[in-house]
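Shown here: the complex without one of its protein chains, the others still in place.
Moving on, here comes chain A:
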Amino acid sequence: MFLFTARFSLTASETETFSDGLSVERKRVKPILMASNSDMGSADFESLSSTSDVELLKRAWRNEKAAPEILPYEGDLVERAKGQIELVEGNIEDYVENGMDPLVVSLYQMDLDRTQFLLRSYLRVRLLKIEKFMFHTLKSEEAESRLSEQEKVFATKCVADLAKHFEESVLIKLRESYRSVLKQSLISEEDDMVPEPHLDTFVVSRSNSHVTLNLYEEGESHQIVEMYRGDVYFIRYKVAKGAIESGKVDLI
């Protein structure tokens, strides 16, 4: 019933009393929210709760926070989370109007605040990454394809603004052949002034299923690591990248 069910240490019977009179929410909110009302075993509950939108959002947020580069945009999840937040906001207003116990209302409010924080923080972490590696983000097709439409607009505007700022502050004062934002000088064959995320950095990861990873890239020596469900590894991001994107491994 709370979006953040796992966070509340309420016993089942307490939860039961809260759910009286919340029929609006019950009808419209997804399975997880009803799970806490039934007599399901804890294993069932766990597997259900790990697929609730809030859990998914928390996972997306954790991965995004820990990964050095931007991850694919969870567009559908964001839309669903937005919808649920609006719904709960409406519910809370109704509770206040109906004179529900203010303490209970404040519990709902707190729960809502946490979900809102997750959503905002998720979107914000992404924008900060775009800002940090803006030239790289638009240069690399792979990175660009991970952005939402609005993030692309944002990235394009960021690049235009910062390039203008560089030009007016520094480049205009240099000679013609040294005026590129992306290159040191005309002689440079590649763009050698573009900051890129460090994919060799180490991350803490936990696997969700049995995964086999090659610790080294092709051409390097060959060593395999097997991760079983629940194993925690400190591993090079580059190596685990594919498994993270397919959801087999989470960052923590």
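Here, contacts are C-beta pairs under 8 Å (C-beta built on N, C-alpha and C of every residue); 3 or more make two chains touch, one makes a residue touch a chain; residues count from 1.
Keep in mind that, in the parts below, contacts and distances are computed from a predicted model.
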Matching the hidden chain's UniProt record against "Eukaryotic translation initiation factor 3 subunit E", "Exosome complex component RRP43", "GINS subunit domain-containing protein" or "DNA-directed RNA polymerase III subunit RPC3" returns "GINS subunit domain-containing protein"
Pick out which of A:Leu56, A:Leu87, A:Met100 or A:Leu127 touches the chain that's been left out of the picture. A:Leu127
Among A:Val88, A:Leu119 or A:Val239, choose the residue that contacts the chain missing from this document, as touch is defined above. A:Leu119
By the document's definition of touch, the residue of A:Asp76, A:Asp101, A:Asp161 or A:Asp200 touching the omitted chain is A:Asp161
If the hidden chain were put back, which residues of chain A would touch it? 82, 106, 109-110, 113-114, 116-117, 119-121, 123-124, 127-128, 131-132, 150-151, 153-154, 157-158, 161-162, 164-166, 168-170, 173-175, 178, 184-185, 187, 193
